[in-house]
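Sharing a structure with you now.
One protein chain omitted, others in place.
Per-chain residue numbering starts at 1, and chain names A and B are given in the order in which the chains are listed.
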Amino acid sequence: MSTLNEIADLVGGKVVGDGGVSIIGIQSLGEASQGDISFFSDRRYREDLEKTKASALLVSTVIDSFNGSQIVVSNPALAYARVAGLFAPSPPGFSGVSEHAVVQKSSKIGRSASIHPMVYVGEEAVIGDDATLYPGVFVGDRVRIGCKTVIYPNVSIMCDCVVGDEVIIHAGTVVGSDGFGYARDGVKSVKIPQIGYVQIDDQVEIGANNTIDRAALGKTWIKRGVKTDNLVHIAHNVVIGEDTIILALAGISGSADIGREVIIAGQAGVIDHAKIGDRAMIGAKSGVIKPISSGEVVSGFPTMPHPLWLRTRKLLSRLPELNERIRELEKKLELLEKHHEKP
Amino acid sequence: MSTLNEIADLVGGKVVGDGGVSIIGIQSLGEASQGDISFFSDRRYREDLEKTKASALLVSTVIDSFNGSQIVVSNPALAYARVAGLFAPSPPGFSGVSEHAVVQKSSKIGRSASIHPMVYVGEEAVIGDDATLYPGVFVGDRVRIGCKTVIYPNVSIMCDCVVGDEVIIHAGTVVGSDGFGYARDGVKSVKIPQIGYVQIDDQVEIGANNTIDRAALGKTWIKRGVKTDNLVHIAHNVVIGEDTIILALAGISGSADIGREVIIAGQAGVIDHAKIGDRAMIGAKSGVIKPISSGEVVSGFPTMPHPLWLRTRKLLSRLPELNERIRELEKKLELLEKHHEKP
Partner (left out) sequence: MSTLNEIADLVGGKVVGDGGVSIIGIQSLGEASQGDISFFSDRRYREDLEKTKASALLVSTVIDSFNGSQIVVSNPALAYARVAGLFAPSPPGFSGVSEHAVVQKSSKIGRSASIHPMVYVGEEAVIGDDATLYPGVFVGDRVRIGCKTVIYPNVSIMCDCVVGDEVIIHAGTVVGSDGFGYARDGVKSVKIPQIGYVQIDDQVEIGANNTIDRAALGKTWIKRGVKTDNLVHIAHNVVIGEDTIILALAGISGSADIGREVIIAGQAGVIDHAKIGDRAMIGAKSGVIKPISSGEVVSGFPTMPHPLWLRTRKLLSRLPELNERIRELEKKLELLEKHHEKP
């Protein structure tokens, strides 16, 4: 529970109305009841705004029609992110190494780290201070995990991988599985041992059931601030630049080099060795098969500039009509030609 | 082992031929041998019917060419489903809480529940009567799991999620991972704490390695009777109506609102906040980017009515020909125009 004044301090906002109101939760406009704070930053929720029962709002400009108190901030979505943290359920209250975990003696566990039951930590691994490993986490030999990093249940981090500080890895994800590399010996596939590793830098967040392959040689590298959604595949030797975002079910093939602040939308695919420049945006379901320059916004398979894609995709459903028009033209033209041939 | 008469009783069918035959297994027409019952409901298997060695058949109308006994039922596929249950291998015979499981004392375990080795159950969780948690299952704090629900190995159910009665969740699935929500602070992504939960209603079946995100606020809601295939992604705040079916590798983006009895085929994608009406059908690999009305059958990316898509997709491979015909028309027209200009 906080007062509205305390929340305004937290988000650097200005209270309009009664700052002494007690806030006991945060909810969407539609779900909020007495005592909740809510937020308005997306016009799609205008109707909800009129009917909301929230006691207070985070807004960018004062909403005259709202009766409760308001906190005016420049970025309500960002303020919401901060306030939601006040009401998040506390993580399982456990610190130390569970007697039901198996930690090899050559490993080092940081101060106040939480090693839950059924965690396995291999030889010569290093787990940072205040890190949390949920039940079922596998940490391979010589893995290093940074401070304040949270690894959710049933995540597997294979040997020699390096995970930075304040990283979050959601349940079921695999870091450091072998890259898909084979040499052909006739029709047989001979496995190329994958002797590289994965490096995940600070403040990265990896979604659930991702697969991030270790490099064949050298490293697969996920740089600071990258965020991936669920079921994302990142192949061996891929490099992903700072603050890049990858949405669900996207697949990045081997040795692709993705710049910083790139956005790759859901179910998109990137060919091996592709180069994508900083701040590029790759549309949903796209297939990137050629280099994308910095700042380019592309969609489609193969990718084209997004505005062209918007026009193209409209015409897709008009193909039968275009076909009909061509046939019509052919008929008419034939008729005209016949007329002409006649003397 | 059952007699054919007993099986006929089970499925409400009528025996034609000898009802005293002992049935020891169920197999497809092609694989069945002496003592097996099989079924015929799909014309694609006509050839197998002629050669089958099955001792008995489930059919919708008597097959004159078949020598063995037959059970006539209105829905042979449904009868097959019931009979197969007779021959399913029994689940691991274990009831109670394994000494190799870790269950926090504040949790309640139902009567005859099976808590296998290496299961973790957090604080204040409730596990229903006759529920089965296979090895490696993680159950977070305050999770509630209904009666007769089966959770297969290495599934993670994060804190505060609610799972109904007679639910099946296949191995490796994650329920309640954080939704993919960030506020922008310049180029940085600031995490929006995901403080909602996931609610899975009765008789839902979730495939292997699915990811179902908890809501940002409120709940992600999978309603009664929903069935998902493998590797399905369901984002935060999605609502999926009763008896809807989602096939493998499909992705449903945040806050999408899916009706009841909808079918979403494999590798389809649904944009965030999309609305899909009851009984709509979404084709494989489609991309839904606008509202779909009840009963609509759509395909393509973006989606169009399915019959139009069938015509459109045929023309895709004829684009080079269409292009050629346009060029031809242009040439001929130019020629005609020249003729005309001549006096």
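We take it that contacts are C-beta pairs under 8 Å (C-beta built on N, C-alpha and C of every residue); 3 or more make two chains touch, one makes a residue touch a chain.
Note that the coordinates shown come from a computational prediction; the quantities given were computed from them, not determined experimentally.
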Option from B:G20, B:P92, B:G186 or B:G295 whose C-beta touches the chain left out: B:P92
Which of B:I63, B:V190, B:I289 or B:L333 contacts the chain that the document leaves out: B:L333
Residues of chain B in contact with the chain not shown: 26-28, 31, 44, 75, 77-78, 80-82, 84-85, 87-89, 92, 98, 100, 116-118, 134-136, 152-154, 168, 170-172, 205, 207-209, 225, 227, 229-231, 243, 245, 247-249, 261, 266-267, 284-285, 313, 316-317, 319-320, 322-323, 326, 329-330, 333, 336-337, 340
Interface residues of chain A (partner: the chain not displayed): 102, 118, 120, 122-123, 136, 138, 140-142, 154, 156, 158-160, 172-174, 177-178, 180-185, 187-193, 195, 209-211, 213, 216-218, 231, 233, 235, 249, 251, 253, 267, 269, 271, 273, 287, 300-302, 304, 308-309, 311-312, 315-316, 318, 322, 325-326, 329, 332-333, 336, 339
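One rule holds in what follows: only the chains that are shown with their structure count from here on.
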Separation of chain A from chain B, taking each centre as the mean of its C-alpha atoms, in whole Å: 25
